[in-house]
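Mind having a look at this structure? Questions to follow.
Just one protein chain is left out here, and the rest sit where they should.
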Amino acid sequence: METSSRIPVPSTEVQKHNSSSDCWIVVHSKVYDVTDFLTEHPGGSAIILKYAGADATSAYDSVHAPGIIEDTLPPAKMIGPFDQVTSFEAQPRDSEPAQTLTISSPENDEKPPICKLISAYDFEALAAATFTPKAWAFYSSAATDLVTHTANRDFFRRLMFRPRVMRNVKDVSTRRSILGFNNEVPFFISPAAMARLAHPEGELALARGAAREGMAYCVSSNASFPLASIINAGVDDQTFFLQLYVNSDRKKSAILLQKAKELGIRAIFVTVDAHVPGKREADERIAAEAVASPVSGAVASNDKKGGGMGRLMAQYVDKTLSWDDIPWIRETSQLPIVLKGIQSAADAMKAVACGVDGIMLSNHGGRSLDTAQPSMLSLLELHQICPDIFGKVEIYVDGGVTRGADILKAIALGATAVGIGRPYLYSLAYGDEGVSHFTQILKDELETSMRLSGITDVDQAHPGLINTQDVDHLVCSTERHPYITWQPKAKI
Amino acid sequence: METSSRIPVPSTEVQKHNSSSDCWIVVHSKVYDVTDFLTEHPGGSAIILKYAGADATSAYDSVHAPGIIEDTLPPAKMIGPFDQVTSFEAQPRDSEPAQTLTISSPENDEKPPICKLISAYDFEALAAATFTPKAWAFYSSAATDLVTHTANRDFFRRLMFRPRVMRNVKDVSTRRSILGFNNEVPFFISPAAMARLAHPEGELALARGAAREGMAYCVSSNASFPLASIINAGVDDQTFFLQLYVNSDRKKSAILLQKAKELGIRAIFVTVDAHVPGKREADERIAAEAVASPVSGAVASNDKKGGGMGRLMAQYVDKTLSWDDIPWIRETSQLPIVLKGIQSAADAMKAVACGVDGIMLSNHGGRSLDTAQPSMLSLLELHQICPDIFGKVEIYVDGGVTRGADILKAIALGATAVGIGRPYLYSLAYGDEGVSHFTQILKDELETSMRLSGITDVDQAHPGLINTQDVDHLVCSTERHPYITWQPKAKI
Amino acid sequence: METSSRIPVPSTEVQKHNSSSDCWIVVHSKVYDVTDFLTEHPGGSAIILKYAGADATSAYDSVHAPGIIEDTLPPAKMIGPFDQVTSFEAQPRDSEPAQTLTISSPENDEKPPICKLISAYDFEALAAATFTPKAWAFYSSAATDLVTHTANRDFFRRLMFRPRVMRNVKDVSTRRSILGFNNEVPFFISPAAMARLAHPEGELALARGAAREGMAYCVSSNASFPLASIINAGVDDQTFFLQLYVNSDRKKSAILLQKAKELGIRAIFVTVDAHVPGKREADERIAAEAVASPVSGAVASNDKKGGGMGRLMAQYVDKTLSWDDIPWIRETSQLPIVLKGIQSAADAMKAVACGVDGIMLSNHGGRSLDTAQPSMLSLLELHQICPDIFGKVEIYVDGGVTRGADILKAIALGATAVGIGRPYLYSLAYGDEGVSHFTQILKDELETSMRLSGITDVDQAHPGLINTQDVDHLVCSTERHPYITWQPKAKI
Partner (left out) sequence: METSSRIPVPSTEVQKHNSSSDCWIVVHSKVYDVTDFLTEHPGGSAIILKYAGADATSAYDSVHAPGIIEDTLPPAKMIGPFDQVTSFEAQPRDSEPAQTLTISSPENDEKPPICKLISAYDFEALAAATFTPKAWAFYSSAATDLVTHTANRDFFRRLMFRPRVMRNVKDVSTRRSILGFNNEVPFFISPAAMARLAHPEGELALARGAAREGMAYCVSSNASFPLASIINAGVDDQTFFLQLYVNSDRKKSAILLQKAKELGIRAIFVTVDAHVPGKREADERIAAEAVASPVSGAVASNDKKGGGMGRLMAQYVDKTLSWDDIPWIRETSQLPIVLKGIQSAADAMKAVACGVDGIMLSNHGGRSLDTAQPSMLSLLELHQICPDIFGKVEIYVDGGVTRGADILKAIALGATAVGIGRPYLYSLAYGDEGVSHFTQILKDELETSMRLSGITDVDQAHPGLINTQDVDHLVCSTERHPYITWQPKAKI
C-alpha cells in the first residue's frame, strides 16, 4: 500500500538493469535492486542473475515464503512498484476447464473494466490475482482439508432442475421479505470479517452497494470500521443486521447490543458455530511471515499453531455461550434474534423452542468444523425430521452460493433467503460499484433461472422444480442412526 | 476471411524478419510487421522480440484478448496469412486420454482428408482447432457451469448394454418413420442457429447432406439462409421440419408459419425451453472484443452482461408464450406440432392434453438452464410417472448424443428418434460432404451396436437390452418429493 | 525389423551431425540424415535444426503421423538404428500415480532384466514402450470410448475383501480342474489374435510358457502360427482349447474343427460376442499409415472407416451364426463346447438349455460393444436371475484381470476359472520366459491373497469373503426393468 505513492517503474527501465554489476528484479510487483545482495544469497547468484532485469516472482515463490525479501533487503533497495501488464485468468472450475476469463489490462494498477466480470467466479479469480496473499488466504481459506467448503458448492450442482415450460414469464419479481423488511432480492450479504483487507472503504462500500440494490446487509462483529460509520454510509431505512460473537467480557457485548439497537439495526445474528475458530491452514501459513494484523496493528507473531488471523481475532469469543444465554441477548438487544450456524434438525427444533425469530443453516462457509455436512443438506434434514419447522421461523442458508440458480434451489426447498459472504468480499475489488455489479449479476442469473423454470415470483418456487434424488440418500431421517444402537458412556 | 485472397507467407520468409529493426511475428495464423510497434508496446519490446520471426500466438493469448492486435495495428501491417503446417489433435475425452486424432496437413489451409475423421469427437476437435474463436464459442458454449451439458453426455455412458448374442444379424435396418415420414436412420439434424459461421454454405450444405442420407432436417429459426433457399438446396419430397421461436411480434411468426406450410415443411418444432436465453459465458466473453455478428452485420457492443451472440439473437423471442398459444400455432401453420424442450413428466402430460403430435425431451443442449436434468433422465421419468404417454405421441430426445450406441439406447428406452445438433455444425467443416460422412459414421456405429446387441431392426430395440441401474436412483417417480411436505406461499 | 541387421549408431556419433550442412536427427529410434531435406520441409528448416544431432521424436510426433518420415525420405537416408539408453516408466494407474517402474537399460535393444517386472502393469508399460505402435494399438485398443474396457478393471477394485484371519495358511493350493482337466492355477490364457506382433515366436512361446506352468491355453482362431505348430511347441497331454470364429464358408470351419479334434484340442470356445468387430479407434487410426498386416502380408489400405487390423481380420466371420448352429459345431468337432461372450442371464440360461459345457462371461475385453456391462457384473446378474446355473455348467470370466486378487474374487463369487488375454501378449516381450514369469507373478499374488483371506485352497473361496455392496445396486435382478413397461413395436 505504501508503495502506491511511488512512481511505477516501467519494464523497459527494469530491463536495463540486467547484469551482475547492476541487477534489478521484480518480485510480487515490486522492483528491487539486488546488486549488492548477489554475493550474499544463500542459493548463489546464478539463480538471481537468471532473472536480472526481469520478473522473478515465480522462481522466488517456489523457494521463499512471502515477505522474506523485504526482511532481507534494506528498504532503500525497493525501487518502486512495477508498471506491469496484468493478466487475469479465471481459476478452473470443478466441472470444466474451458470458460476462462482472460483480460488484458494495459495500464498500471488498473483492473479490467468491471463489465468484463460476469460471474462470481470472475470476481473470485480477480481477488486471487490482485488481493494481497494474506487477504486472499484469510478470505478464501476454510477448515483443514476443505471438505465442507468444497461440498457446500458441489451440493448445489447435484440438485437438478425439472423446469416447467410454456408459461408467460415476461415479468418476474425477486422481492422477498426478511423478518418483515422488504428486500429486492431473496439474498443478503452474510457477515464476513475485515472487509478493509479487500478495499480501503471495506464495509462502507458494502453498505453503499447494498443500499443501491435494496438488499439487506449483515454486518460482521469483526468489521474493520465502527458500526456507526458503516450504517451512516448507507441510506435511511436501510436494512442492516448485526452478526454477534459474544464476548467473554459480557459487558462489552451488552454495550455493542445496545448501540446496535440505537443505530437502527434490525436483528441480531448470533454466531453459534464458532465457539472456537476452525483450523484454516492457508491462513495459518501465510501469517507465519511478518504480516501485520489490521485488527491490532501489531505484527502477528508465530506460535506453534501458526499465525492465522482468523484464530487471533477470535480470542475474545465466549466459549461458554449456551442456550441459556438467549434470553439475556434478547433482553439486552431488544431485537429479533437469528441463530447463525445451526447444523442439525435437533438444534433447529431447540432454537424454535427458545423462541428465536430465525435460524441460519450454516457451517461458517466450511471454516469451522471440516466435514460438517453441507448447509443445504441440513435444510433437507429439517424436511425429514422436523417438517413442521417451516412456517414457524424464517430459515436462511449460506455456504457455497455462487449462482442465481443456487439461490432459486434454496428458496424452492423452503429457505426464506440466502446469505452470501466471500463473493461479496471479492466484489470489493471494485468498491461499492463491485457490490452493485455483482448483485445485479446474481439477480440476473436468478431471474433467468426463474423464467427458465416457468415461475415469475420467488414465492412460486416449489420443491417439485428440484430433483434432489442424487443427494436424498445423504439425508439423515432421524436423530439416531437406523442401525447403530451403541450408546456412549456419558450421553449429553 | 478477407485474408484468404492474399498469398500465404511461408515460415522461411517470416524467419528472416527477426530483429528489432525488422520484426515480424505470427499471431493466430496471420503475419504482422510489428517493427514500428515495438517501442509502443505497453509490455515492452523484449517480450515481442522473443518471438521475432516466429509464432507468438501462445504468448499473445496468455495476456491479450482476441482481436486487440488488429485494433492496435494499422491494417497495412498485416502482411498476410501464415503458410503453416497444421496439427490437429483430438481433445481428451471424459473417460480416457489415449485415443487422439493426430493428422498432419502439409498444405496451407487444407484440412485433413475427411476419411481420417472417424468419430463425432474428431469433428469436434477439428472444429475447435479451425473454426473462428467466436464460432467455436457460440456453438460449443452452454449455460453457466456446463453441468447439464456435461451430464447429457455422461448419462449415456452410465447406461450399460446387456447385449444378446447368437442371433443372425447379417442384415440390419435402421429405418424409422418420424411423424409418418420415412427416414433412413432414427435420428435427424436438430435445429442449431447460424450454420454459416461454420461453412460458407451453412444450412444449404446441411440440406444437401441430409438429402443424400435420407435423413430429416429440422431447420433453425435463426438460420443464416432464407428458408426457401435451404429447402431448394435439397431434393424433392425431402423431410424438413422448422424450429420456431415465437416472435413478440406475432404477425412475423404468422408469416413465417404460412411460408413454412407453402414450402413443404412437414412439422413445426416449437422451442419451449428458451423464453429467455441461458447464460453462456464463453459466448459472452469472446464477443467482448469487436466481433461482428453475422446476423445483424453490426459489431456486437459490450453491455454489462458481455456480448453473447446467443443472447443478442434471442431478443425478439416472445416471453409470454404459453400453453394457450398452441391452438394459434396449429391454426396458423396447419402443420403437426412438436414441443421441443419438455423436461418433466408434468409438462409431457400437459403437451399430450393439448393435442400436440410430438414432444422433444431437450434441455437445449445444456444451453438454457444449467443443472436441468439430462434429457435421458427426463425420458426415464416419463416411464415412472406417465408410462401411458408412450404410444400417444412421438417422443424425441436430444442433448449429448455422440455415438451410434447412444442412439440405440434412446430408442431401446422408448424414444421415437434422436436429434443431433452441435456435431452436425462441426461436420460442416467439410460442407455437405462432412454432413454425409458424419451421418455414415453414426449409422455405421448404430448398425454395429445393433448387431452386437443381437437385433436387426431398430424396432426390435427393447428396454431389456439396457442396464439402467446406475442411474435409476436419479429418476423422480412422482411429481412431488417423497419427503418434502412444505408448500410455497404462492403455488402455481 | 529390417534395421536390426544394421549397426546401431551411438549418440556420440549423432551429435556430430548438428548443423544445417550436416544434419542428422533421431526419430522413433532410427537415425536419419535430413540435410538435403531441410529446405524442403513444409514447416521450415528451423524446427528441424533445433534437433540437429539429437532426438526429435517428441517434436515429430506432435505434428506428424507415424511413418510419414519414411514415406518422404529416400531409404538411403536412414542411417541406422539408434544406440539408445532406454528408460521405461510404468503408466500411471487409475487410482494412484506413485508406484512407477523406472528401469535403466544400458545396452542397446536390451530390455530390463525380467526380474524387474513385478506386476501386470509393468508388462503393460514395457509393451507400450517397446512394441511397434501398430502392435500396441491393436492389442491395447478397445471399442469407441473405452468405457467397458475401463469398467472391467474398475469393477474388480470396487469389490472389497472381508478377510478372515488366524487360520493356518502355511500350505496353499491353487489347483483347479477345468472341463475335467487339471490346471495348476484357476486361470488360463484367453484367446488373443496375432501373438507374433509381440514376439517372433508368438503363439509358440505362449504354448511353451503355459506348458511349463501347467496352465491351459486357449488358442485364437487368428493365431499367427498354424495350429499344429502351436500344439507341437507344447508338451504331451498339455491342455489346449481352441477359440472359434465361425467362417461364412462353413466348410473351412468344419476342416478346422476336425483338425482340432485330431490335434488333441480339449474344447472349443465359440466366440459369440463378435459377429461384427467393435470399433477400435486407436487401431483404426494407426493403420492409416502404411502398416503391413501380418495376416495377409498386404499393406492395409485405408477405407472410410480407417484401417483397423481387428476389423480387416474379421471379414470372414459368419454374421448369421445363431443358437441353431450349436448342434452342428458339436457334431463336427466332437468336443465340449464353451460359449465365449455371454453377457446376460437370459443368454446364459439359453446356453445351458442348448447343452453347452461351459459359458464364458466376456465382453471381448471391452473390444466389441462399448458400454456393455463389465463381465463381473454379468456374473452377479446370474446370481440374481438364474442362481441354479451354478453347478450346471462351468462359468469362466475374463476382462480386466490384472491381479491375483481379481482372480480370487471371481472364484469366490462362483467362477470356475478366469481368462487372461492382453497381459499375456504383453508378457511376450520376453518370449516364453515372460509367459512363465508373469504366470508366477499372478500365482504368487493369488496365493498371497488366499493366505491373507484365510483360505488354503481355491475351492474354499466363498462369497462371504467379498463385500460387493458398492456394486450391488448395478445388478439387474430381473430380465425386465422394474419400472419400464413400454414395449417396442417388434419384440424379438
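In this document, chain identifiers A, B and C correspond to the written order of the chains, with residue numbering beginning at 1 in each.
Criterion: a residue touches a chain if its C-beta (ideal position, glycine included) is under 8 Å from a C-beta of that chain, and two chains touch if they have at least 3 such contacts.
Source: prediction; values computed, not measured.
Peer 1: Please provide the labels of all shown chains that the missing chain touches.
Peer 2: Visible chains that the missing one touches: A, C.
Peer 1: Considering the complete complex, identify which of A:E124, A:E203 or A:E284 is in touch with the unshown chain.
Peer 2: A:E284
Peer 1: In the complete assembly, which of A:A228, A:I255 or A:V276 touches the absent chain?
Peer 2: Of the candidates A:A228, A:I255 or A:V276, A:V276 is in touch with the missing chain.
Peer 1: Any idea which of A:T130, A:S333 or A:S368 touches the chain not displayed?
Peer 2: Here the residue in touch with the unshown chain is A:S368.
Peer 1: Please give every residue of chain A in contact with the chain that is not shown.
Peer 2: Interface residues of chain A facing the absent chain: 42-46, 61-65, 68, 140-141, 144-147, 150, 272-276, 278-279, 281-282, 284-285, 288, 302-306, 319-323, 325, 339, 341-344, 346-347, 350, 363, 368-373, 377-378, 381, 473-476, 479-481, 483-492.
Peer 1: List the chain C residues touching the unshown chain?
Peer 2: Missing-chain contacts on chain C: residues 10-12, 15, 54, 84-85, 87, 89, 93-96, 98-99, 101-104, 106-107, 115-116, 118-119, 156-157, 159-170, 380, 383-384, 387, 390-391, 403, 405, 412-414, 437, 440, 444-445, 448-449, 451-455, 457, 459-464, 467-470, 472-473, 475, 477.
Heads up, the rule we're going with is that only the chains that are shown with their structure count from here on.
Peer 1: Touching chain B and chain C alike: which chains?
Peer 2: Correct list: empty, since no chain touches both.
Peer 1: What is the Cα-based rotation angle between copies chain A and chain B, on a 0 to 180° scale and rounded to a multiple of 5?
Peer 2: Rotation angle, to the nearest 5: 90 degrees.
Peer 1: Averaged over CA atoms, how far is the centre of chain A from the centre of chain B? Could you give it in whole Å?
Peer 2: That gives a centre separation of 37 Å.
Peer 1: Please work out the Cα centroid separation of chain A and chain C, and write it as a whole number of Å.
Peer 2: 53
Peer 1: List, in ascending order, every residue of chain A touching at least 2 other chains.
Peer 2: Residues: none.
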